[in-house]
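This is the structure, below, for whatever I ask next.
Note that one protein chain is taken out, while the other chains of the complex remain in position.
Which chain is which? They are A, B and C, in the order written, and residues in each are numbered from 1.
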Amino acid sequence: METAAYVPAINLHGILPFISLLAGGMLCLAADAMSGKEGSRRILPVISFVALAAALVSFLLPGYPTGSFLENTFYSDSFSRLGCIVILVSAIATTLMGPRQVIRRNLPSGEYYTLIVFAALGMVLLALANEMLSAFVALEIMSLSLYVLTGIDRRSGKSAEASFKYFILGAFASAFFVFGSGFLFGSTRTTFLADAHNYFATRGGNMPEGAEMWAFIAFGLVFVGLCFKLSLAPFHMWAPDVYEGANTPTTLYIATGSKVAAFAFLIHFAHAFSSWQIFTAPVTFIVGLIAVASMTWGNIAAIVQSNLKRMLAYSSVAQTGYMMIAVMVLVALPSLQAAGNLNATTIANDTTLIYNAISLYLAGYTIISILAFGIAFHIGGEGSMAAYRGLFHRKPFAAVGMAIAMFSLSGLGFLPPTIGFIGKFYLFKEAVRFNMTGIAVIGILTSVIAAFYYLSLIVTMFMKAPDEENGIELAGRREERIAGLGGGDAIVRVMLATATALIFVLGLYPGLFTGLAAKAVTTKPMTTAMVKK
Amino acid sequence: MTSLLQPNLILATLLFTIGILGVMWKRNAIALFMSVELMLNAANLAFVSFAHELGIMSGGILVLFVMTVAAAEAGVGLAIFIALFRARRHIRVDEHDTLHG
Amino acid sequence: MIDLVWLIPVIMAGAALANGLGCRKLGKIAGYISVGAMITTFVISCMVFLQVRDITKAIPHHGGEHAAEQEAHHGRHGASMLAEYETLGHEQQEAIKAQYLFVRADPKAPKPYDTTVRGGLGGHVPLYEWINIPGVFRGDRPLTIEFAFHVDQLTSIFLMFISFVGSLVFIYATGYMKEGPHNTLDPGYARFFSYLALFAASMYTLILGANFVVMFIGWEGVGLCSYLLIGYYFDRQFSAKLSCADAGKKAFVANRVGDFGLMLGMFLLFWGLGTLDFQTIITMLSGDVSALPAGFGYNGAIITAATLLLFLGATGKSAQIPLFVWLPDAMAGPTPVSALIHAATMVTAGIYMLARLNVLYMLAPTTLVVVAVIGGATAFIAAFAGLTQRGIKKILAYSTVSQLGYMFLAMGVGSFAAGIFHVFTHAFFKACLFLAAGSLIHALHHEEDVFKMGGLAKKMKGTAFAYGFATLAIAGIVPFAGFFSKDEILYNVYTAAQGSNGGFYCALWLLGLLTALLTAFYMGRSFVLAFLGKTRLQEHPAHDAHQAEGEDAHDDHHHHAVAYSEVHESPLPIVGPIVILGILSLVVGWLNIPEGLLPLGDFNSLFHHFLAPVTDRGALLVAAQQYGYTGGAAPAGAIVVGEVLSNNALATNWHGPELILAIVSVAIGLVGLGFAFMLYGSGSLAKSECLARKPLLRNLWNISFSAWKWDDVYDAIFVRMMMTIYAIALWFDQNIVDGVVNGIGLLNRRIGIEFRRLQNGQVQVYGLVMFVGVCVVLLYFVLSLPQALGENRMTVTERTREILGSKNVSSITTKPVALPEQPPTTLAKH
Partner (left out) sequence: MVLFLYSILFVITVALAVGVLLNKDTVRSAMCLVGVMMCLAANYLLMQQEFVAFIQIVVYAGAIMVLFLFVIMLLNLREVEVLPWYLRNARFWGGVLALLFFFVVGFGINVFRSSHGIPGVVAKEQALAESGTPEVIILATQMMTTYIVPFLLTSVLLLVAVIGAIVMARRRDEDGNEIVLDPEEVDA
């Protein structure tokens, strides 16, 4: 080699969030080792909050790099950056709920916060990853942390069982992911998605035979692995059990953070293939199929649930299904362009619009989930419906907040407009715009089915008389009282109120968020020059 | 020299399939998890043979990563099994169905 | 300041959020936050108002001195003037037409009152583009909805009185929401103020919205907050039948019915015109008639349908027949809420919408007739129901419904400004009445029955004084506010009766007069019963009452009779606002003294001149269209034309009847009050009971007391009739639809249960399901590849054959393909 030392090109701002999260996690460990039980219960939330907030801020700072950085391992575009912001918001929400959860179930606070921060690190890395091995390692950092967070409540058999199921199925799914990465390597000779993209762009029409098939298999296997993390039907079977068994903050984390991360990576991954024209039609179909399966399965199964967290699990399956509509449009764009339906100059603009729709939906879903799970956590009761009977008569604010969350999730929050409605509206709008009316109609029909269970929860909260025996003294409240936990309460309340306000603010002014996306340089359009067959 | 790519890929797929079957058939959680390890090994094999065929000497790199991940997974997974065992006194996977519906 | 108008709703929403967040921790501060926010919005409103006023003044008048002068001297426009115009001789009409042609021929015709056209005043405050859908709906026409506010004269008036009355009510509430002997805060104090602030924020959004959608946000928000506020004491019983929560629900449901109409109306307009922006709609309608879609001309089918549907929305919000049932039950909320809902906000929304859309309504004369009839009938029916009520808040509630009826009556005859003026004066005296009633109730520990009061004027001087002023105002006695506004409405109805369909309007006018009589009577009755004569309270406290107070100090909503000697005036935060409002119910009417009563030069009809650019647009447009204007280059030209026409028409205006009518209505008011005093003045109920024993009166009494059995009628309609329909439907459903619709629902559940069974908790079953998905995905990919590759590639079978056939594969080589330059991934750069 010519030079003695290899100096990788490091963009310091680009890795600032990683450093901050890593340092935060380490500091948590160190602080836990140095202070006693009570001390670490007080200090660790602060440390992890600061670390997460610092990471969030470094994403929001104007100079955050765009495009590839750190040896092409990561790719930062507006969508993945917004994904990271959403992830960190959900991580912060989880942290804020932490102190009460730790006291309620007497959890080991050191590990609890450390793992939250490390999981956030994994998620952020995954969301930005543009290389299969880093993505895999990031995925595992995230997953392992979440498995343990799920099972961290050692006094609960359910928690252990949930952790166990999550782990078994998660490991199963990551095996598919790795196998798929192998095939991608085989067909494109690289694990770097940017290179794969170039490869498909230049040789997509003239690939060695066999390599095409490997690429197909690669996409299928990796896609399946990601679908598991996204809990799309039929890869969602773990979700209800894990959501029910895990402690509520972790449930929130799994439902939002890990999904957003996997989703952002899915976009990167699909983008690598987007330059390959023959590929778009099958992928469009499969993504559409999975979207339909998720929307119907999720919504129908949610109807018959009697546990709130299970219901939210199925609802989140359906919500992710809705997101896949946008992915479907996104992957179909190049073929639409090739067919002459779109003109090349507008395609970048169209892509941006679709990205806006997805990011808005993701953000909305996350905020609503924070509100819904946060209230479930706030009132205690761990998802049992008994806690919600006549909630309005006991805790009017909580009931109204939950009702807002439900209205918003169902997409019925029409007026005053909520983020849930606007998000769905934009998604369906994009689908209709590109002549995918069928899937939009299915989406709307399943939303109607969904309205049934969302509204029935509202009825339960507002119309039923409170169940005095089961509803009032809820799980964990006693421990909290003993611990004299006032401060944590207020923080959670502020968080919930902020989420509520955001639901309306973003519903009223989606541009606040999509504007952020538009400002943040260009998102990669899902196409490049086509090679003639 | 004869390319071993095709037979190796077939072998990898076969091992992967056997791993999947193990995941679906085994009742003992540890045995089940060993099947997952088998799947990961199959992926390794595919990767190495691709690399070999492509003449990329560093193809073994993925193996190193997968190994690390496998080790990490094994550590956490076995710990989870122990926790489950402590809670329920057995780790027969099909009998842990408290969470259902 | 106009550009900052968005601050107003935002401040209130912020206050709501702050209070909602702080919850119980805030204590008293919650009240201060809301009051502070409300006063801030009042200040901003004042500044906005002043700016709007300056701009209005600065606009040059058209048509020379003469027209301007005339303009300054009349206050009435609209259908009434058109009616007057009809009576002119042929020559005069020709002269006007000539003038009209002249104006039209002048391309540089000034555009008076262009303030309402977008951008003219700078009153359009766009915040951002909210929804933009390029060419999905209605062919290639994009759907663009701005989140925008709009400020014009109408808005600024509404802003003023909402913020002012609102501030007073908020201040009052800080005093009122304390209970018990120790003035402890109500447990939901912060929640209450949070709701109140949110309510105000919604109301501001409603009146500021520049298009239907933004208005509708406020419209719904107001509905939601009213539900929350009316049901505030959700754990208490309101009446024998209803709990407070039920009353809230009732309000919510009645409003939903109305909203349904409103939405349909909105969709209809959007379907026809492709926009939901108020000013665009108005500009379109006052533009070229031939360019409009069918059904949008004068008395067109669509415009009539749309206005009727919108009016249904207004009847819901403004408590008119058939949807007024919720308002009397809205008394279940705390008194400040009643004051807020009844005086300045919520119920005025319907009136506001009609005034805002006066162009549409003037173009739909059929709808106007309906509006007038509904308004007149509601006014009478509600006033009649108010005659015999015993609860003081109930009396006031029916009086609100009745007064709202007056307003709609005014709008129904085309005098929108008169309607708005009545809203304006009504806001003051009705708020005063409610707050005074609240003060009474507060002092008497939740005693609302006027039959159990009496003689309180001596004990509660401030309250009595204000209540008396407001009573005089609502009864229409001469220098008080209500006189000017009500008299003007009656006068307008009377002038309408001079035109075509005279008999019909004459009947409405008589109904209005009768209502005025009833109003004066029942208001006088409530005042006399509560404040004058001998008291019907216990003279001295009973012993057990003392004990009860000691023991039940915390049980604040427990009724226990208060002795007369114990009654004392409410604290300052309560009395202060009442007295201010009492004084204002004397003076605010002076803003609009018609010239016919008292020529004051420029001071006459101030209110109307200010509002005219907005509220008279429709009338002017119709007048212009009536005489041949079919739209042209400048929509404002139409206005000019109409203006000229109207001014000329008014040149012959004769003020004779105005004075006579005023005298008549004052006389009627005095008769009503006098009768009330006669009957109840002594403080004993004997006379009235004696009267009530007569069979005819007895029956009338029953009808009145049960409020025309309206609730029962609703029961009959919505419960019994619906039950019958339901039975039929049930049969149909069970036998026919079941298989289809119900089946789908059942199927969903059934499938759901199957899913549940699949979700049996065994991790391997989950793995299996997952694996099914894997297989489907891969199978599809593998099978679709050959198809995707196209014909010139190998088919599946060929490929298979080749795979099976080939042994030594690596020896086959193809031409290497040049590789692209790609960003080097590795150490190549060194």
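Please note the rule applied: a residue touches a chain if its C-beta (ideal position, glycine included) is under 8 Å from a C-beta of that chain, and two chains touch if they have at least 3 such contacts.
What you see is a predicted model, and the numbers here were worked out from it, not measured in a lab.
In the whole complex the chain that is left out makes contact with A, B, C. Among A:81, A:100 or A:189, only A:189 touches the chain that is left out of the view. Across A:133, A:227, A:304 or A:363, the single residue that touches the chain missing here is A:133. Of the residues in chain C, those that touch the hidden partner chain are 762, 764-765, 767-768, 771-772, 774-775, 778-779, 782, 799-800, 802-803, 806, 809-810, 812-814, 816-817, 819, 822, 824-828.
Listed by residue number, the positions of chain A touching the unshown chain are 6, 8, 22, 25, 29, 37, 70-71, 73-74, 106, 108, 111, 114-115, 118, 121-122, 125, 131, 133-134, 136-138, 140-141, 144-145, 147-148, 151-152, 154-158, 163, 189-190, 195, 208-211, 213-214, 216-217.
Hidden from this view is one chain, which touches chain B at 1-11, 13-22, 24-28, 30-31, 33-35, 37-38, 41, 44-45, 48-49, 52-61, 63-65, 67-76, 78-83, 85-88, 91, 94, 98.
Everything that follows uses one rule, which is that only the chains that are shown with their structure count from here on.
The distance from the centre of chain A to the centre of chain B, each centre being the mean of the chain's C-alpha atoms, comes to 26 Å.
Centre-to-centre spacing of chain A and chain C amounts to 41 Å, using the average Cα coordinate of each chain.
Per-chain CA centroids place chain B at a distance of 66 Å from chain C. Looking at chain B, one finds that residues 20, 23, 53, 93, 96, 98-101 touch two or more other chains. In chain C, 756, 759, 761, 763, 767 are the positions where the chain touches two or more neighbouring chains simultaneously. Residue ranges on chain B touching chain C, taken from their complex, read 2-3, 5-6, 20, 23-25, 53, 93-94, 96-101. Per the touch definition, chain C reaches chain A in the complex via residues 17, 20-21, 23, 25, 127-131, 133-134, 136, 147, 188, 191, 213, 216-217, 220-221, 228, 234-235, 748-749, 751-753, 755-756, 758-759, 761, 763, 765-767, 769-770, 772-774, 776-778, 780-782, 784-785, 788-790, 792-794, 799, 814, 817, 819-820, 822-823, 825, 827, 830. Put simply, chain B touches chain A in their complex at residues 12, 16, 19-20, 23, 29, 32-33, 36, 39-40, 42-44, 46-47, 50-51, 53-54, 56, 59, 61-62, 65-66, 68-69, 72-73, 76-77, 80-81, 83-84, 86-88, 91, 93, 96, 98-101.
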